[in-house]
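Omission of a single protein chain aside, the complex is shown with its protein chains in their original locations.
The block that comes next holds chain A.
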Amino acid sequence: MAQRGAKNRTVGAAVLALTAPLALAACGGGDSDGAGGSDGEVTSLTVQDTFVTEPGASYYGELLDACGQENGVTIERNSVPGGDIIARTLQQASSQTLPDILSIDNPDVGQLAAAGALAPLGELGVSAEGISQGVVDANTFEDELYGLQPTTQSLALFYNEDLLAEAGIQPPTTWEELETAAAALTQGDRYGIAFSAPPTYEGTWQFLPFMWSNGGDETDIATPETAEALQLWVDLVSSGSTSESVLNWGQEDVNDQFIAGNAAMMINGPWQFPVLAENPDVTYQVAPLPAPEAGGTVVAPLGGATWTVPETGDDARKAKAAAVVECVNSDENMVDNALTNSSVPTKAELGEQVVAEDPRMQAFVDVVPDLRSRTAKLQDEWPTAATAIYTAVQTALTGGASPEEALEQAQNG
């Protein structure tokens, strides 16, 4: 009986369901004052982002203030947790109270752009010149650019230096090496490797580099290439090289296991650096994810938050907002941002500057040119495919069906 908390969440859902149409009805007539725009002086802009934890929270606060000052506006910033921002933004869209600047996770751009909640940046004179193609794709919907993304993050293989040295094992570069190394490193209570495969988009995100690197594709997941990738995960679990608990672990749990010494290697991203830094006893290195075959290319998914200008209908405010977004994405700020938030500049040419300061970033900088957008092909249909992928992964890992059958079933819904 989960009445208390469950009520909170269902109340939240009900409130969203309730307020949306109310607001739609109430503000239906108010459209006219937005369309033309107030041509008066813009003195302040509202910003909504998801940076609620350090170091991002303070960093973006200062950066936005500086960029506001540069453009003669004060910034009113509001940060909400990543899980809530889309629901919040949709409410604001229906009540016509969208912020002037909105930062969201890049796969959400398609959803909001398809809904018509975002302004195309091209019309505001913003271009994505010099930014890696994968990043541009992720921020594009129906050939229009909607987001400017300063930095990106992806997945790599973290390994415990001491444990690998003890066992005389080199960091694996191919799937075969990965299986052998993981098996050899599994001893007693310790597993060779840990990754995250819960029934959420996080599980999909972790599986994508395996699926894509092997030639799999989200438009049709019932292929031998994707099945082969899934087979690798199934083998890792069934051989005992990783815990069955991967079915229930988020990426933070995986990091905890790695720090506790329960896993010799893990698949994770640079956003774990601050947590790892709190545990200086754990000596680790970061290597690129293993490729299916020697010399193969690793195609990893592209993460990171992007900056958009919501469609507020006020041209003067949108222009100012676009200027601030451009400032947030300036070359200089990109490098600072990357170093502060353990991420990689989206302009390939700036990668070296970051590696010079933080060598751990090399594995991530290397993959940036090949990073692939989750939403480039399916756009706003991506959530359906993402759901099918994690469903298939869960079915196969629990032994409910062979990888081929699991993928086929999940694809057919």
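Simple rule for what comes next: a residue touches a chain if its C-beta (ideal position, glycine included) is under 8 Å from a C-beta of that chain, and two chains touch if they have at least 3 such contacts; residues count from 1.
The rule is short, and it goes like this: contacts and distances are computed from a predicted model.
Q: Missing chain's UniProt protein name, "FAD-dependent oxidoreductase", "Multiple sugar transport system permease protein", "Carbohydrate ABC transporter membrane protein 1 (CUT1 family)" or "Dihydroorotate dehydrogenase"?
A: The chain we cannot see is recorded in UniProt as "Carbohydrate ABC transporter membrane protein 1 (CUT1 family)".
Q: For the full complex, which residue in A:Q48, A:S132, A:Q206 or A:S243 touches the chain that was left out?
A: Once the missing chain is taken into account, the touching residue is A:S243.
Q: One chain isn't shown here. Among A:A115, A:V282, A:A319 or A:L339, which residue touches it?
A: Result: among the candidates, A:A115 touches the missing chain.
Q: Touching the hidden chain in the complete assembly: which of A:T43, A:T219 or A:N412 does that?
A: The missing chain is touched by A:N412.
Q: With the full complex in mind, choose from A:A93, A:L124, A:M266 or A:V309 the residue touching the hidden chain.
A: Touching the chain that is not displayed is residue A:A93.
Q: Which residues does chain A use to touch the chain missing from this display?
A: Spelled out for chain A, the touching residues are 1-6, 8-10, 13-14, 17-18, 20-21, 24, 28, 86-87, 90-91, 93-94, 111-112, 114-117, 189, 191, 198-201, 243-245, 247-248, 257, 260, 262, 311, 380, 383-384, 387, 391, 394-395, 397-400, 409, 412-413.
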